[in-house]
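What follows is a single structure, and I will ask about it in a moment.
Of the protein chains in this complex, one is absent; all others appear in place.
Chain naming follows the written order as A and B, and within any one chain the residues start at number 1.
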Amino acid sequence: MDTAVVAKDIKRTDLLQMYYYLRLTRTLEDRITALYRQGRIVGGVYTSNGMEAISVGYASALERDDIIAPFHRDMGAFLIRGITPGEVIAQYLGKRTGPTKGKDGNVHIGDLKRGVIGFVSHLADNLPVATGAALAFKLRGEARVVVTNTGDGGTSRGDFHEAMNFAAVRKLPVVFFCNNNQYAYSTPLRLQMAIHDVVDRAKAYGMPGEIVDGNDVAAVYLVARQAIQKARAGEGPTFIECKTMRMHGHSEHDSAKYVPRELLEEWKKKDPILKAEQMLTHLDYADEAAFREVGERVQKEVEAGVEFAEQSPLPEGPEVLEGVFADEHEVKP
Amino acid sequence: MTTTAAGREVTYLEAISEALDEEMSRDERVFLMGEDIGPYGGAFRITEGFQKKYGEWRVLDTPLAESGFVGAAIGAAMMGMRPVVEMQFADFISCAFDQITEVAATAHYRWGAAVPMVIRAPFGGGVHGGPFHSECPEGWFFHSPGLKLVAPSTPYDAKGLLKAAIRDPNPVIYFEHKFLYRRIKAVLPTEDYIIPIGKAEVKRAGTDISVITYGAMVHLALEAAEVLTKEGINLEVVDLRTLMPLDKETVFESVRKTSKAIMLHEDNKTGGIGAEIAALLAEECFDCLDGPILRIAAPDTPVPFSTPLEEFFLPKASDVLAAARKLASY
Partner (left out) sequence: MPTDVIMPQLGESIAEGTIVKWLIPPGGRVEKDQPLLEVETDKVSLEIPSPTAGVLTEVIVQAGQTVPVGTVIARLEGQVATGVVNRVSGVVVRPMEPSPTGEDHYSPAVRQLAKEHGVDLFQITGTGTGRRVTKKDVLDFLAKREPLGVRREALGETPSPRALPLTPHEEILPFTPMRKTIADRMVKSRQTSAHVVTFFEADFSGIGKIREAHGLTYLPFVINAVTRAIKDVPILNSSWGDQGIIVKKDIHIGIAVALEDGLLVPVVRSADRKSVTQLAKEVADLADRTRTKRLNPEEVQDGTFTITNHGGFGSLFSTPIISQPQVAILGVGAVQKRAVVVNEAIAIRPMGYLSLSFDHRVIDGATADRFMGKVKGYLEQSKWETLL
């Protein structure tokens, strides 16, 4: 990313804020991984290690009343929407204080009050839902936008096609992100699609498409901001492909031996936090001391989150039976 | 476009249309999505004239993409709208099975998000529709916790249940029987009324055998009841109206009285709703039974096309008469 552009188009405080969230995301997910390796977390652990700039980038470009319809590598977006580290760890530990009260696990976090649509494990199911949310805004004449995200694998499903098509036909205020981290579990891109750039598909639906360096938070932010503004102005959807690399396995139990070592080494040099620090240093917005300070800050926050989660109670068996249906009073009649 | 006039006789189809019209007038959050529902008025003409009245954004012609537009309905519902999705035929609901069972049905349970969405599904056979225009898919959804399912058998129930479904904060699949569309009529009240979801109705009181049924089969049961009355066999016909949640109390009350029960539905026999009710009776009403619980349903095959095959496939009056006579004399 051209630092001159960054200097011009992004406020220093905003960039520092994004750096903070990159660090918070990384530290939180590292802590969760450690808990998992200690056997204190059961079930699956999915991180966005090496891909933090995508979620942080787009979520930083949203307004308060906008909505996100994320997938499982969007921890940065959760944090920016106001989900706390304590809640995230509580969710992982299956505690009653997590956003789903133990009903669902790992990153299946949803909260309408904070504008987060809870997703399901079936990738790309969240895309039609995102278009529907955008449809509601359009019907009501609200200047709100939905940003949704999925992986390279997610774009193979029919729901991707149906959502992109519908959004374009109806010019809905939704922005489609694609975290192209080159692997869907063990499936490399070349077995997932016959094209090289997912963005080629955008044209087929009649919507504009962008490619961006997914490890450059400033670049992602700028592209996202532009697309979001467009949507907000009633100009319809955009598809944004973020090129990145999945640095850990599909989940933390996957050693990902199928990924060539050289690829990982190459992308390690392009680590999003590293890149952000380089950018901030170059722009003279921050220094080593500042980075250390942020590091300490996020460490404290994450530890407080761990303590909160560990003190929290587990739900009790009979709670299984609660909440299948909504009551009348939960929605306006 | 139907306009309500005091005490006018309407068909089952018109009752559905009226319910949609009235709810859309009453609540601006209600909007429709489906294939060909706009200028065309819908495959069955239920939304004829609606787009002219409510505009193209409240009567949306969708692309041919059931998963996509059901998913969209879910998203819109989460944002506070009240979408009513029309499946052109219930048979196509399978394309949206994933969104319905994984996203809509689990959202509130998992993260407290209400999904006040209605999916209208024209189901049932007897119209020479063949395997993909005559299915009864309610069984699949009966087994997915988090969904409500209704199946009216009369114009009065059709209107009242659709209104209730639209006003319910949960995802509701509304099974309207296409065979009944123009075949039955009734005079409906002009005032607003709803039929509560989760309440069955005894359509015919009797003393000897309880026939538990829904949809078009209600009328089959009533026909059979008339014949059997002359033979001294007095059927009680219980119309479930809501399939999920089941009104166990009304069913149990009936079978406690008659001590004999027949399940009657058009859906395939194995794993149909009749099986669940039979199990409930055996489990919670065992001491009230004076005979085995019988089930009359379609055989376990796809719906056939050729007329003699479809006639054999669908439950008919003679099936009900034979079963009732056998059970009565047991």
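The rule we apply is simple: a residue touches a chain if its C-beta (ideal position, glycine included) is under 8 Å from a C-beta of that chain, and two chains touch if they have at least 3 such contacts.
Small disclaimer: the values here were computed from a predicted structure and weren't measured.
Chemist: Considering the full assembly, with which of the depicted chains is the omitted chain in contact?
Modeler: The undisplayed chain, in the complete complex, is in contact with B.
Chemist: Taking the full complex into account, find the residue in B:Ser94, B:Thr229 or B:Ser259 that is in contact with the omitted chain.
Modeler: Within the whole complex, the residue contacting the unshown chain is B:Ser259.
Chemist: Hey, which of B:Pro131, B:Pro145, B:Pro245 or B:Pro292 is the one touching the hidden chain?
Modeler: The missing chain is touched by B:Pro292.
Chemist: Suppose we count only contacts with the excluded chain; which residues of subunit B make the list?
Modeler: Residues 256-257, 259, 286-292, 329-330 of subunit B touch the chain absent from view.
As a convention for this text, only the chains that are shown with their structure count from here on.
Chemist: Determine the centre-to-centre distance between subunit A and subunit B, using the mean Cα coordinates as centres, and give it in whole Å.
Modeler: Centres of subunit A and subunit B (C-alpha means) sit 41 Å apart.
Chemist: Using the touch definition from the top, list the residues of subunit A that touch subunit B in their complex.
Modeler: Going through subunit A, the ones touching subunit B are 67, 69, 99-100, 103-104, 108-112, 117-118, 120-122, 125, 127-140, 146, 158-159, 161-163, 165-166, 169-170, 323-328, 330-333.
Chemist: What residues of subunit B sit close enough to touch subunit A in their complex?
Modeler: 31, 57-58, 60, 62-63, 65, 67-81, 83, 98-99, 102-103, 106-116, 145-146, 148, 167, 169-170
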